[in-house]
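What follows is a single structure, and I will ask about it in a moment.
Note that one protein chain is taken out, while the other chains of the complex remain in position.
So, subunit A:
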Amino acid sequence: MVYIMFMFLFGLVLGLAAVASNPSPYFAALGLVAVAGMGCGVLVGHGGSFLSLVLFLIYLGGMLVVFAYSAALAAEPYPEGWGSWPVLGVMMAYMVGVCAAAGLFWGGWYEGAWVSADEFAEFSVFRGDIGGVALMYSVGGGVLVMGAWVLLLTLFVVLELTRGLSRGALRAV
């Protein structure tokens, strides 16, 4: 269990180094999918299964799918993956930087075992994160309405941004 958690945390850092090392956007989206999967594993290991499910559904299944087919806008004849030297060199440089920072910040922690949330509580249907998210619908109703309003506003923002073609705000004169 400890080793799986270490592997997920390492995969998190390695995956985002793979995204940040400037490959072609096809591969960067793939790296981000892997990072989200590792992050879901970390959350599940801590007992937050509902938040992990939300991450998978909304982030991977909603937002990253849109990024994946928007990658068609970034089409180039010779896409650079992690096999080509500039990308791999930058990724290795990032990993060396992370290892140097790890050597600097290591120490100061004692336990290597993770205890999941409300492990020692009584048996209950309301696990830690599910009961907390339910508060968003009861006492947090105001911020829920505000979030829905912001999402509706974003729809109109997006429609306005992509309306103009050459009459809009973004143009090449």
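As a convention for this text, a residue touches a chain if its C-beta (ideal position, glycine included) is under 8 Å from a C-beta of that chain, and two chains touch if they have at least 3 such contacts; residues count from 1.
Convention: contacts and distances are computed from a predicted model.
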item	value
Undisplayed chain, where the name is taken from the UniProt record, one of "Golgin A7 family, member Ba", "Protein DIS3 homolog", "NADH-ubiquinone oxidoreductase chain 4L" or "Myotubularin-related protein 12"	"NADH-ubiquinone oxidoreductase chain 4L"
Touching residues on subunit A - with respect to the absent chain	6, 9-10, 12-13, 16-17, 19-25, 28-29, 32, 35-36, 39, 42-43, 46-48, 51, 54-55, 58-59, 62-64, 66-67, 70-71, 73-74, 90, 94, 98, 101-102, 105-106, 108-109, 114, 116-118, 128-129, 131-133, 135-136, 140, 143, 147, 150-151, 153-154, 157-158, 161-162, 164-166, 168-173
